[in-house]
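Every protein chain except one is present and positioned as in the full complex.
== chain A ==
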Amino acid sequence: MKSVAKKLPKVDVVIVGVGWAGGIIAAELTKQGLNCVGLERGKERKTEDYFMVHDELRYALRYELMQDLSKETITFRGNEKLRALPMRQYGSFILGDNLGGSGVHWNGQTYRFLPYDFEIRSKTIERYGEKKIPKDMTIQDWGITYDELEPYFDKFEKMAGISGEENPLGPKRSSPYPTPPMKTTPALEKFRKAATNLKLHPYNRPSGNLSEAYTNPDGVSRAACQYCAYCERFGCEYGAKADPVVTVIPVAKKTGKFEIRTHSNVRRVLKSGNKATGVMYIDTTTGEEIEQPADIVVLTSYVFNNVRLLLQSGIGRPYNPNSGTGVIGKNYAYQVQKGSATGFFEKEEFNTFAGAGALGMVLDDYNGDNFDHTKLNFIHGGSIAISQTGLRPISNNKVPKGTPTWGKEFKANSVKYANRMLSVGGQGASMPFKHHYLDLDPTYKDEFGDPLVRITFDFEEQDRQLAKYLNERCIEIMKEMGADLVDPFEELGPYDITTYQSTHNTGGVIMGADPDASAVNNYMQMWDAENVFVVGATAFPHNSGYNPTGTVGALAYRAAEGILSYRDKGGILA
């Protein structure tokens, strides 16, 4: 690092990373008159960028919109005895970059975590006793309840215009979804009918792809989704997908108080005593090192960089997996995605080439603690859903088990079943364990010479049991749907970073009521540095049986409120 950095005038708030979390914070704070600077390592983005977006190769398989791994990646190992090695190519998850972050190329499946999630430890002990929790499973309550968080969920859903209908097993809502559910499809109706026959409770998946034109409380108007089938991993050319670039970011900009600096890669949070004084970043167009002083620092740079920046900057107590003490890097969790079923239909074809990122039908009968776990070897569960995101032809060549992977028979079957295959998927919750954590890699570096983040993580017996259970339930539903052929059960196996599962990485800077066991309070304010707020799925003490972003959004609104009252009162917020 050069010794003399260019120092800029101080601002009220500096926001590191401008995706959903950063965008929401920026909108809420600038509306109240705070001057915010958003530092985003990537480039500017706009809807016009997506007129050539229906290109599976470029966007879905060459990762046009995602982080360039040649500059920065993570390292991974299954356990502490192994050497962590870099994720050289994408697989298990794909990382956001540029303005809007992953919020540009997400699907828009927008859930609220369950009341059980927020009080998971207390409620598990209350119903099953302490013995139900295996040794080393480090579940803890979140320091907030569903009821306390409800108004913030409501705010996020109204801002984004979430389309949906009441979940028959869902918790109390203060108002209905702002827009009606999306259209359904013959495949989805098949699922609904089968699930209803099985006495389960299907509902239309809450969706960030607008079912109709919508104007949100900020006055932002957006068009309806066209079911174009190029949604996940693609940007929306209609502005129909809820995305920070077409919702919160322009609202923040309009105040005149939000300055976005793209191509600005933050390397350190600067501090004096136990307060931050600003950040140091590199202007990646010139290589210049720049200091941005600020009264409040907000980290919204996704799970991995939130943790990395804190560890690099010496803020907060690093987690120690042997003693279980310390907090930064603690409770890394993921998602148990493999409990699903694939069915092949001989007599029917489906319009599965069409679809939308969040189009689907879901049920929660086997999620959270909605079912009795007394005789089961796991806690929590997962949502089960059929999705119609659009089956693009390169990535979707499922053939019945036993078909060779290439040659005559493969081709014939892959063509035959191209429009005759449906799958029902379980999205399992992921519990934290003492030895699953994030820290700094001792060997591998990013483009600036800073250490990469290291993931130590594997699936546990809890996950294998859960995947098996969800897989069996999915098979039951698939059979009831009338599939002629259903692929048999498959073991979960070890966590494998090479196959895509989900970009639902969680934990590392977790929230809670106890400063010894958590890094931030329920306003995402750091216990150890009161003017640093760390926002994102990084705050989740565990991951639920749902996609994370609805809950990330709610926590971001909560954090914004906390920052505003910190600005007035100072000190640790109660």
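FYI, contacts are C-beta pairs under 8 Å (C-beta built on N, C-alpha and C of every residue); 3 or more make two chains touch, one makes a residue touch a chain; residues count from 1.
As a convention for this text, contacts and distances are computed from a predicted model.
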Revision key, fill the gap. Given "2Fe-2S iron-sulfur cluster binding domain-containing protein", "Glutathione transport system permease protein GsiC", "ABC transporter, ATPase subunit" or "Gluconate 2-dehydrogenase subunit 3 family protein", the protein name in the UniProt record of the chain not shown would be "Gluconate 2-dehydrogenase subunit 3 family protein"
Revision key, fill the gap. From A:L200, A:V251 or A:V453, the answer for touching the chain not displayed is A:V251
Revision key, fill the gap. Answer key for A:K6, A:K43, A:R62 or A:K401 versus the chain not shown reads A:R62
Point to revise | Contact with the hidden chain (one of A:V220, A:I384 or A:M478) | key: A:V220
**Study point:** Absent-chain contact - pick from A:D12, A:E150, A:D496 or A:D528
**Key:** A:D496
**Study point:** Hidden partner interface residues of chain A, rising order
**Key:** 46-48, 51-52, 54-57, 61-63, 68-70, 73, 76-78, 82-83, 85-89, 91, 183-186, 212-213, 215, 218-224, 226-230, 237-240, 243, 245-247, 250-251, 254, 348-351, 353-355, 359, 393-394, 397, 405-408, 410-412, 414-416, 418-419, 443-445, 494-498
